[in-house]
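Let's look at chain A:
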Amino acid sequence: MKNGVPRGRMRKHLYNVGALFRGLATVFGFMFMRKPTIGYPSVKKQHAPRFHGLHELRRYGDGKERCIGCELCAIACPANAITVIGAENTPSDRRSPGERYAARYEIDELRCIFCGMCEEACPTDAIVLTPRFEMSDYRRGSFIYAKDRLLVPPEAGVGTPPDERPGGIPADLGEVAEIKSTTDIDKGYSATYRGQILKTQRRGLAG
Partner candidate 1 sequence: MTLFWILGVLLVASAVFVISQRKPVYSVVGLLFHFAVLAVFFLTLNAEFLAVIQIVIYSGATLILFVFVIALLSSGVAPFSVGPNRMPKAAIPAGLIAFVALALVVYGILRAPLVNAPRAATTSIPGAVGAPNVFGSVADFGKALFTTHLLPFEMTAFILMVAVIGVVALAGETTPFVPSLRRARIIEREMREALLRGGEE
Partner candidate 2 sequence: MSWLLVLIKSALLLFVVITTFAYAMLFERKIMGWMQLRPGPNRVGPWGLLQPAADAVKMLFKEDLTPSTADPLIYKLAPFISLVSAFGAYAIIPWSEPRPGDIWSIGNVNAGILFIFALTAIGVYGVSLGGWASGSKYPLLGSVRATAQMISYELAMTMSVIGVLIVAGTTSLAGIVHAQQRIWFVIPQLIGFAIYFVTAVAETNRAPFDLVEADAELVAGFHTEYSGLRFGLFFIAEYVNMLTVSCVATLLFFGGWNAPFGWTFIPGIVWFILKVLFFIFCYIWLRATMPRFRYDRLMAFGWKVLLPVATLNLIATAVVVAVKG
């Protein structure tokens, strides 16, 4: 016996023929196993909460934009995908808590490499990558996302703006990380669901 193969010419041949049928039996058994396939358009795989997908521009709880037009994200971007043109806030038209806000904020999602550098560079946690990944389209122009598509609606704002906070500007990083994972709960993104899918996957493979 060497590696389970018996010695002797005839016995080896018989062993090989047996192996043929064992292979067939294995494949036959596979036919009745649970399939790990996720039926994509109807069933959506839940990505990790910190998955790097489509960007989103956040607001504060009172509806003010978080972005202060500092252009740090545009500088941090290794793919030069972000264009920010800032403008001054005026007392009559106050968009953000700071002095400036982003008059134009555009991301070319075809250039973007989804590295998350903008997210890390942002001092106010305004730009965040969400787990959304379905952004196919037919025209290249439609991949340039401007504020109309990036900015969340006012009612989706979270956190207290720093100018209303007693004692200056504490970081609220932890809070935003939490928001990130739950913000899209209406569209079916939830951290727990993902766990379920993975479990069925394992069961399917092990039979």
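Following the convention adopted for this analysis, a contact is a pair of C-beta atoms (placed from the backbone, for glycine too) under 8 Å apart; a residue touches a chain by one contact, two chains touch by 3 or more; residues count from 1.
For anyone wondering why these and not others, all candidates are chains of the complex that A comes from, given by their letters.
Since this is a predicted model, take the numbers as computed values, not measurements.
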Legend entry - Identity of the candidate that touches chain A (this complex; choices 1 or 2): 2
Legend entry - chain A residues touching candidate 2 - in the complex, by the definition given at the top: 20, 23-24, 26-28, 30-33, 35-37, 39, 204-205
